[in-house]
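Only one protein chain is missing; all other protein chains are in place.
And then chain A:
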């Protein structure tokens, strides 16, 4: 279970950085800071897939970074399975599997070594680690490039390795930041199948995306972030009902044009 309430995060602006005319009109800029996330609230329960939507620069990645404990929020709260990420970040990290927009892999290590490294950092013992990696290699069809160095792999192979790396410790929640960006159709399908399998296992999944077809196919819940505020947070059905014909693109544009519209969070 992931619960987020009133999340906010600002970054100091360097004195040498002069704001452009557009930035001066943006409500997120003040004299000294850029308020990347101002007020984001949502929750995602067991077996739910939550699609995080929003224009570029809306605050999606910052929100996910706070969720994953990479950044500390200025205000608001994040609970992962009841664990406050601000109070107990190390404990919370054990619960999280995170896949960033970059694959986050080490080029000079093999697929096995990359996954094993992160498994060890999660405190897994050697025997358990090998069994789990073997299981993931079978699940993602990775045996044929298990001992190949990442810098010689195709994009698809890298993405599979990154997925295996993110879930090697069997996380209780999974966060994916634009996991299908720049991938070919076959690899996208692998990622989507993987999200489906997580959903079937009852793992809450949050993923940010620009692809509304993926939202339509996978998501139970939708959150739209715009200018650092969760303008919409509700079920997929509620999101569709924002427009008469249930078109997701129109619904998204309607939320951006008329923020905020709160569904049943």
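Here are a few things to note about the model shown:
Rule of thumb we're sticking to: contacts are C-beta pairs under 8 Å (C-beta built on N, C-alpha and C of every residue); 3 or more make two chains touch, one makes a residue touch a chain; residues count from 1.
Keep in mind that, in the parts below, contacts and distances are computed from a predicted model.
Here one chain is missing from view; checked against "Cytochrome C oxidase subunit I", "Sodium ABC transporter permease", "Xanthine dehydrogenase FAD-binding subunit" or "Heme exporter protein C", UniProt names that protein "Sodium ABC transporter permease". Residue A:98 is the one among A:98, A:145 or A:232 that touches the chain missing from this view. The hidden chain makes contact, of the residues A:35, A:65 or A:160, with A:65. Contact with the omitted chain, checked across A:118, A:207 or A:252, is made by A:118. The chain not displayed touches chain A at residues 11-12, 65, 68-72, 90-91, 93-94, 96, 98, 100-109, 113, 117-118, 120-123, 149, 165.
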